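With one protein chain held back, the other chains of the complex are shown just where they sit.
So, subunit A:
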Amino acid sequence: MSSVLKSRWLAFSLLALGLALLPFLVDAGLGRSWVRLLDLALLYVMLALGLNIVVGYAGLLDLGYVAFYALGAYVYAWLASPHFGLHLPFWAILPLGAALAGLFGVLLGAPTLRLRGDYLAIVTLGFGEIIRIFLNNLNAPVNLTNGPQGINLIDPVRLGSFSLSQPHTLFGFTFTGVHLTYYLFLLLTLAVIFISMRLENSRIGRAWVAIREDEIAAAATGINTRNLKLLAFAMGATFGGLAGGLFASFQGFISPESFNLMESIMILCMIVLGGMGHIPGVIFGALLLTLLPEALRYTGDWQRNLFGQIYVDPADLRMLLFGVALVAVMLYRPAGLIPSARRRQEFADAKG
């Protein structure tokens, strides 16, 4: 018993140490731009886990998820940039943006309650586009969003005089902005993972899965399907809003272009590829789909070295590989790359 506990603690400590050292290892091995990418990957993990609640648990195919991401980002930009001249601290804005996104999750979810499957996907897709088009055009009569130019000079995360945009030296280590951002994002990502895990194995999580499995049976078993679907929309949107606020502070600049349909589909792909409804799978999918495209950029250099010119644009190659990867996963690992134990059992039983 105690040895099991000990090995658990050992594994936990090693993991913590690994995560703490990761940005330095990446920095030394691959370069500063990859640390930045790591930050971005953590953002996508949060987004994917948020969408996983809506799509993976409750089974509501939401193609407009990026709208909540955008909302969180714009709330942050409005309250911490020269656009309105407001400069509130991040710890006040992030919860506000997340809460507002959650509220919009309920508002946009409410009209779709009677829809399922394809119909729900089409309507949510429309909502996502509506939000983006609003952001694009709300520069008149009152300039809210600055239209397609977007909002610039957004404040970085700052606590007192400690800013995440400047390097700090501690114990002889130099922590640059991207390093510090990594730790902040890691902390919040772990919080999102923790909340997802706790919810998965709870009365609420079971009710969501029951709705996904059979909505009529769920209602006849005493589940208030309306409220629980709205709760799923709200929870998912909250995580999206949180990630949006972090994105705005991280980039320092946002425009409607960052929040298009492609982004929604990308987040959905992360879930499907990794393993829908299974937290490790979703995390893996998010990391894979954020980091892999960047690795593909190197193929441009290889082509130039080998052939003297670029035959296949790395950006095109990316879409091609995504398509192939999705088809391959659907054919050979329909439950995702890292399916949950129960999905594995299900497919094993189906074969046997």
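As a working rule, a contact is a pair of C-beta atoms (placed from the backbone, for glycine too) under 8 Å apart; a residue touches a chain by one contact, two chains touch by 3 or more; residues count from 1.
Everything below uses one rule, namely that contacts and distances are computed from a predicted model.
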item	value
Chain left out of the displayed complex - its UniProt protein name, from "ABC transporter", "Hydantoinase/oxoprolinase family protein", "AB hydrolase-1 domain-containing protein" or "Glycolate oxidase"	"ABC transporter"
Identified contact with the non-displayed chain, of A:8, A:116 or A:198	A:198
Touching residues on subunit A - with respect to the absent chain	194-195, 198-199, 202-207, 209-210, 213-214, 216-225, 231, 235, 342-343, 345-346, 349
